[in-house]
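Here's a slice of the assembly, chains where they normally sit.
Chain IDs A and B follow the sequence of writing; residue 1 opens each chain.
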Amino acid sequence: MLHILYIIAITAEAMTAALSAGRRNMDWVGVCMIAWVTALGGGTIRNILLGHYPMTWVSHPEYLLITAGAALFAALIASFMRRLKMLFLYLDALGLVVFTIIGCQLAEEMHLPVIIILLSGMITGCAGGVLRDVLCNDIPLLFRKEVYASVAIVTGGVYLGMEALGSSAQWATVIAAVIGLILRLLAIRYEWQMPKFVYHEEWE
Amino acid sequence: MLHILYIIAITAEAMTAALSAGRRNMDWVGVCMIAWVTALGGGTIRNILLGHYPMTWVSHPEYLLITAGAALFAALIASFMRRLKMLFLYLDALGLVVFTIIGCQLAEEMHLPVIIILLSGMITGCAGGVLRDVLCNDIPLLFRKEVYASVAIVTGGVYLGMEALGSSAQWATVIAAVIGLILRLLAIRYEWQMPKFVYHEEWE
């Protein structure tokens, strides 16, 4: 079940990433690379940091084909994708909570401390978007806008909390995913923003 | 033989990288760093992603000295290097195919799937330039211009195809390198460009 949602999520992430690449006038290599980095980069960075080999896409190279295909398809139907903007925002929210829970589960299986489990979920959910923004030469959106990383933390927290209360992993996953999704959709709907720290002093 | 070409290629990559650093007014530390990242970064990223330790430059620290020396030498003779522009474009093309084949061979020895072997070649051939552009605060050139990553894919494909047809690794290497080189030189000569995906809609 989580596996199917994962495939849907990486496909959707790859398609929106293709539009980011298009706004930077990239060629088809750039489109595929940005799609891979956005859809699979979060899990990759998590695995590198935790020393967990092999990478998901090395054991499942079909994910590379799926995401590349989705990205090139999105480039073809770019003018149509505009009308699906809300759908893709929802799929991105789905991806965020699914990636986060998968990241938490992996760190749990490695018997890592609670903070690292939460961080593993957050990195899996968010780092792909950060990599995309670095490669597109932007300041990562994650660091500046919207309730996004916070959703990953809440999702991971609910998941761990449910398990600590004696819930099965299945129920913890469902409840954490639903709460995370609702939170993210509310954030999109009401345009919630995190308080910003603005500092204009020149320091060095 | 491939080893000698590899040394020539990292030396040439380090020298052109030094000029990139110079265009950004970097000091000698920056010149060395950009040279290392450009010449050795592709193989390093591949090794990190595939979990292949130790790094080439840890077992062969002399590569660090060679590339740093070449970069500082290039900075010294910068005004003269201008006249050698075509020579260095050719050496860069040589580096691209040599790095690609080395990357394919390494993934082959690890018994990875075909797609990963191709990707390993592409990352080895191209990722150094991407890292250089990120550190110089540019949108990676690879994603926007020229037939470059495509040459890596064709080179790797010919190499694997030859082997599938029963050829020895030596012959596969020679044929793949020659075809890759010719393709890249034609791309330089006729200024081939990949089709771009241009998308100006604001999305989110």
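Everything below uses one rule, namely that contacts are C-beta pairs under 8 Å (C-beta built on N, C-alpha and C of every residue); 3 or more make two chains touch, one makes a residue touch a chain.
On a predicted model such as this, the values are computed, not experimentally measured, just so you know.
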Problem set entry | Given 2 visible subunits, total identical subunits the whole complex contains | 3
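Going forward, only the chains that are shown with their structure count from here on.
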Problem set entry | Superposing rotation of chain A relative to chain B, computed on C-alpha atoms, to nearest 5° | 120
Seminar exercise, completed: Cα centre of chain A to Cα centre of chain B, whole Å, reads 30
Seminar exercise, completed: Given the complex, residues on chain B that touch chain A span 48-51, 112-116, 119, 130, 134, 137-140, 142-145, 148-150, 193-201, 203-204
Problem set entry | Parts of chain A lying in touch with chain B, wherever the complex brings them together | 16, 18-31, 33-34, 44, 48, 53-55, 57-58, 61, 64-65, 75, 78-79, 82, 85, 89, 134-137
